[in-house]
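Of the protein chains in this complex, all but one are displayed in their positions.
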Amino acid sequence: MENSEGTPCVELRNVVKGFPGVTAVDHVSLKVEQGKIFSLLGPSGCGKTTTLRLVAGFETLDEGDVLIDNKVVNDIPAHKRNCSTVFQTLALFPHMTVEENIAYGLERRKFPKDEIKNRVGEALELMQLSGMGKRRPSQLSGGQRQRVALARSLVLRPRILLLDEPLASLDRKLRKEMQTEVRQIQQEVGITFLYVTHDQKEALSISDTIAVMGKGRLEQVGTPNEIYETPRTMFIADFMGATNIFLGKAITSGSREVQLESEDGLRVIATKNKDIRNEEIAGISVHPERIEVLPEGTDLEADNKFRGKIAEMNYQGDFTEVKICLNHVDRFITVHLSNEPGQNARFSLGEGVLLCWSRHSSNILIG
Amino acid sequence: MKSLTGKTLLAIATLTYLFMWVPAIMVIVFSFSNDKLGVRWEGFTLRWYSEIFSNVAVRDAFGMSLTVAVITVVVSTAVGTLAAYGLYKYKFRGREALRMSLLLPIIMPAVITGGALLVFFTRVLNVPLGYPSILIAHISFGTPLAIFIILGRMARIDWSLEEASADLGADRLTTWRKITIPVLLPAIIASAILIFPWSFGDFTITFFVAGAGDTTLPIYVFSALRFGETAAINAISTIFVALPVAFLLLMGFYKRKK
Partner (left out) sequence: MFLRERIRELLAKYPYLPSVGPVSIWVILFVIAPLGVILYFSFLTTGDFGVILHIFTLENYLAMARSTVVEVFLRTLLFSTAISMLCLLLGYPLAYFIVMYGGRWKILLVFLVVLPEWTSYLIRLYALRSIVRSGGLINSVLLSLGLISSPLPLLYNPFTVVVGLVYGYLPLMVLPLYASLEGLDPSLLEASGDLGATPFRRFFTVTLPLTKGGVLAGILLTFIPAIGDWLVPLLMGGPGTLMVGNLVFLHFIDVGNIPAGSAIGMALTVIILLMLYFCIRAGGKEATERII
């Protein structure tokens, strides 16, 4: 199956899928680039899993087209599509051994017996499962089961691998390890991955491209950096953990900067990197790590300067989350203070501080 | 068992178990006793067993009960598995009605079902009394039993297994064969284990729908009862108790092999 340069591996064109009472996928169009990890990120109920299932063929769409390798596959049943799914529950066949599980897809394709044996052996090695072949899924650890599920799908060399929150059931440490493994495996094998997750950190760490979804709609598509640094809408900013959001009216004085007059009377300055009209209602988000905390009396030039008192300090290990209550205004700003030795002056609860950040750290939000 | 509550419960439990089991134990014991009436101990003997094994009538009755039970189990589990699957996975008009009607054979008293089937077979549908009528009656009871047992298990299965199978390239039939059935197997076997003894030991419904000359083992026993207890009947009764025990032991071996 030839894929000319630039042809997306998977494409959705204006896809709509509804269930009684709810439109799960609302006019979604996207292109998944060949050979990369593309993540669908969003809170539960946003439609990401339904979208994945539409690509896999487990759901039929109401409107629009799903294309795999530039071919419309709307009417092709799941077992005939050239994609493979890793399920959230892993769905390992409990009555079969690891080998039999991995061989299952190959047997369905009528591969000759020795070819199957070879491929299964290769897969076991690739997944560091050599020697586990004769075990049953119930005898494996969580991480091992993950790898069997991956192996079972990858051994078929599908055009695209679909993963539905595969790491959701693992504990944090294991999840972080598996995230790295998933990325490594993908790079080794070179297959396109379509990955569904609700964990923004996970999406940021493994994806090449992220598509954020909310209420069935595509909110933003971009690189992890773009999504994190410059979220387009309030929803995305909030979901990605930007805890400092100012809402208000945008005043575009020059062509290069935007001033936001927030509802509580603050003025926040941002560089104008998005299309925004004067007097338009908008928002500005600032990441907690981009805000500098200085002693109250410091004299400093900065685009955005605010004064307040430290209300809360929560030690988080590599950083401390500090909440500052601004003077004269009922608003809290969250700042992450690095705990690296020598990084910041020591602050204490109740202390008055000066907060500042540059206009480049302000991100304009529309909608 | 230190507490008073514990001791009282133990006492009640023991008495209850005795109440349940002494009759059966006595029958088994006296089936080995050299007393024609089977009520006293007159020395150990196996003659009653050799007597019933050489008795053609008993052998035929045993054969009939066995045949009916085996066919009932096979058909009930097959139809039942299919039906349970459909009931679980699909929503359709009349689903609740079907469920409720499947309850009927189980809750209706045997005399009514027996009578109803007899009238139906003789006056409406003209089904020959004998194997056909008995089999229909037994399957009508066994299938709902299988359905409810399998339905119960279905609620605890991860159904993405079927999707995974399809995802890996299996069509509906292959998925059914290689994944669905094996996963449902414990429940299917459980229903077989329940249906077989029921069918083998059923008296009332079989009695109603059997033809004049048809004798299953329970019917044979019933006729023999007219003449009072005998050790021979004790021997036959022991078979009825031995069967489920044999099943249990088989199950135990099967589990241990795993």
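Order of writing sets the chain letters: A and B. Residues in each chain are counted from 1.
As a convention for this text, a contact is a pair of C-beta atoms (placed from the backbone, for glycine too) under 8 Å apart; a residue touches a chain by one contact, two chains touch by 3 or more.
The shown structure was predicted, so the numbers you read here are calculated from the model rather than taken from an experiment.
Undergrad: Which chains here touch the chain that is missing from view?
TA: Per the touch rule above, the missing chain touches B.
Undergrad: Pick from B:L103, B:L185 or B:L250: which residue touches the chain that isn't shown?
TA: Reading the full complex, the residue touching the unseen chain is B:L103.
Undergrad: Given that one chain is not shown, which residue among B:A83, B:I134 or B:A232 touches it?
TA: B:A83
Undergrad: Specify the residue from the set B:T143, B:T175, B:S191 or B:T215 that touches the hidden chain.
TA: B:T143
Undergrad: Using the document's contact rule, name the residues of subunit B that touch the chain not shown here.
TA: 1, 5-6, 8-10, 12-13, 16-17, 19-24, 26-27, 30, 37-40, 79-80, 82-83, 85-87, 89-90, 92, 94, 98, 101-105, 107-120, 123-124, 136, 139-140, 143, 147-148, 151-152, 194, 197-198, 200-204, 208, 218, 221-222, 225, 229, 233-234, 237, 240-241, 243-245, 247-248
Basically, only the chains that are shown with their structure count from here on.
Undergrad: Express in whole angstrom the distance between the two chain centres, defined as the mean CA positions of subunit A and subunit B.
TA: Chain centroid spacing, subunit A to subunit B, equals 56 Å.
Undergrad: Which of the residues in subunit A end up touching subunit B in this complex?
TA: For this pair, the touching residues of subunit A are 56, 58, 77-80, 83-85, 87-89, 91, 93-95, 104-105, 108-109, 152-153, 156.
Undergrad: Hey, which residues of subunit B end up touching subunit A in the complex?
TA: Residues 158, 160-161, 163-171, 174, 178-179, 182-183, 185 of subunit B touch subunit A in their complex.
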